[in-house]
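With one protein chain withheld, the remaining protein chains of the complex are depicted in position.
Per-chain residue numbering starts at 1, and chain names A and B are given in the order in which the chains are listed.
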Amino acid sequence: MIVGYTPGRGFLHRAHPFTPFALAGAAIVWAFALPAPTGPALLAVVLAAVALAARLPGALGTALVMAAPFWVFLLLIHWGFGDTPGRALVVGSQVTAILVAFLMVVAAVHPARLVDALVARRVPFAVAYLLAATLQAVPRLRERARAILDAQRCRGLRVSGSVWNRVRAVVPLTVPLVLGALAEVDQRALALEARAAAGVRHRTPLAPPSDTTGERVLRWSMAAGAVAAVLLRVLW
Amino acid sequence: MTVRLDGVTFRYPGAPSDAIRNISAACAPGAVTLVTGRLGSGASTLLLTVAGLAPHATGGTRDGVVETLGHDPASAEGRAALAGRVGILFSTPWTQLSGMAYSVSDEVAFGPANLGWDRARIAASVTRSLALAGAAHLSARDPRTLSGGELQRVMLAAILAMEPEVLLLDEPTLELDAESADALVALLPQLAEGAALLVATTDLDRTVDVADRILLLDRGLLVADGAPADVLGAERAVVTGASTAIAEITRAAGCPPPYPLTVDAAVRRFGE
Partner (left out) sequence: MIALRLADVWFAYADVPVLQAISLDIRQGEAVALLGRNGVGKTTLTRLVMALLRPARGAVWVGDRNIEGRAPEEVARRAAYVFQHADQQLFARTVWDEVAFAPRQQGVGREEADAVVASALRRVGLDALGEAHPYDLPPARRKLVTLAAALAQRPRLLVLDEPTQGLDRVGTARVATVICGLVEEGVAVLAVTHDLGVVAEAFPRAVVLAEGRVAYDGPSRPLMLDGERLAALGLAEPPLARLSRALTLPDLPITAADVAAALVDRCRALASRVSSPRHHAEP
């Protein structure tokens, strides 16, 4: 499972940071606005193909693993309650498409380049940093959760077996996670101040994101495509 | 004076007592100054106060005068004037990562970029500080794959890259193995040439050889300020448990003070 930036050289990595975001934004709109059931299903397939072409098989794999329980749940509902099969396909495709789009963006956009791009558009550094850091928070939380699980199991905590075992494991696992995250926020605040990240006025972009006319056109057309899909949906 | 403290008292929010009390001292480049005492004596707090992080980032209340490079480092005006000019390194390097860099050189460039330097100056500074910290060979690595010792050197470089005039190191050798720790300690005299250097440490066995001056704290009070042999060799330091293993053992064996601090000093003393 990979959630977070993964260094690479695919076209989404090389693109201006806003372009993958535009793609993800449009994908979310399309997932709901395109005519069902073919629209969302086709969208999921296209996005999966984009992920592969952008050399992000890890992000695609993670998205599929995360979408799998939804599929199981939806199909169960379909068979158990006699819902139309088309409905399960539609919702499953929507969830899959959104997950692929989101994880692809998180994997492809270098947080520092995103910050630089946002700062270049006059977004305050603190806001840009917070956004980039949030997108990268998952891997750190996972790592920490793993360490806590290890520590408590070494103290005899049973995490498998009965439901009762699992319920009792919640407090020893979540309290250190939350308190640890809070402590880390404090330490990080100190550390960031120490590195002149508080009150930044003119940050130097280290690798200024290059934006081409082609990419700009692409972003606008994706936005237009999203609007068009909504209009079609509303007016049809 | 680069750093001047006059009657400084600090208390953390919600704490029942002061972390440091009525401390007056001054510090300038050219000397390795160790701030020491038993754990919890206030050495780290003293550094945070000089940096202005206490009370600005930690909360709490401060009394007295702190003057760092002519500014109050906790005031809004002081923080703007001092950005990047006061470097502080903590014992846990991984909590100091920017979280935005996937190569060591980008990590080191984070601070200078925040200062808005032009790219040529940043590049030169990154190269120079990585070399100084003994981390030049790591520049292309992903910081998340480094060992604690390597990461500590990288974070030192990250601080040095901002060309600080005041350098504060808080238990810098805590997470390091013997070789990495010795390498860092050996660097201290050179660092002290370019900046006013304060090192909070309880690892006196390792650091006392390079120290020029000791500030000894006991429960928040500055109880001694002077040359290592005078401060740490005195009864008071050894009794509080803030001296070297050699000083402690010679006292335990019934030697008269001043106690020798190092093996070499002990050999001289017993050879008289």
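As a convention for this text, a contact is a pair of C-beta atoms (placed from the backbone, for glycine too) under 8 Å apart; a residue touches a chain by one contact, two chains touch by 3 or more.
The model shown is predicted, which means the values in this text are computed figures rather than measured ones.
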Chains in view that touch the one left out, judged over the entire complex: A, B
Contacting the left-out chain in the complete assembly, out of A:139, A:172 or A:205: A:172
From B:26, B:186, B:227 or B:263, residue that would touch the chain that is not displayed: B:263
Which of B:31, B:123 or B:249 contacts the chain that the document leaves out: B:249
Residues of subunit B in contact with the chain not shown: 38-40, 91, 147-149, 171, 174-182, 202, 205-206, 241-242, 244-246, 248-250, 252-256, 262-264, 266-267, 269-270, 272
Positions on subunit A contacted by the hidden chain, ascending: 144, 147-148, 150-160, 171-173, 175-176, 179-180, 183
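Methods note: only the chains that are shown with their structure count from here on.
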Where subunit A and subunit B are represented by their mean Cα positions, the distance between them in whole Å: 40
Contacting residues of subunit A [partner subunit B, same complex]: 5, 7, 110-112, 115, 125, 129, 132-133, 136, 140, 184, 186-206
Complex interface listing, subunit B residues touching subunit A: 48, 51, 53, 56-58, 79-80, 83-84, 87-90, 92, 95-102, 106, 109-119, 122, 142, 158-159, 162
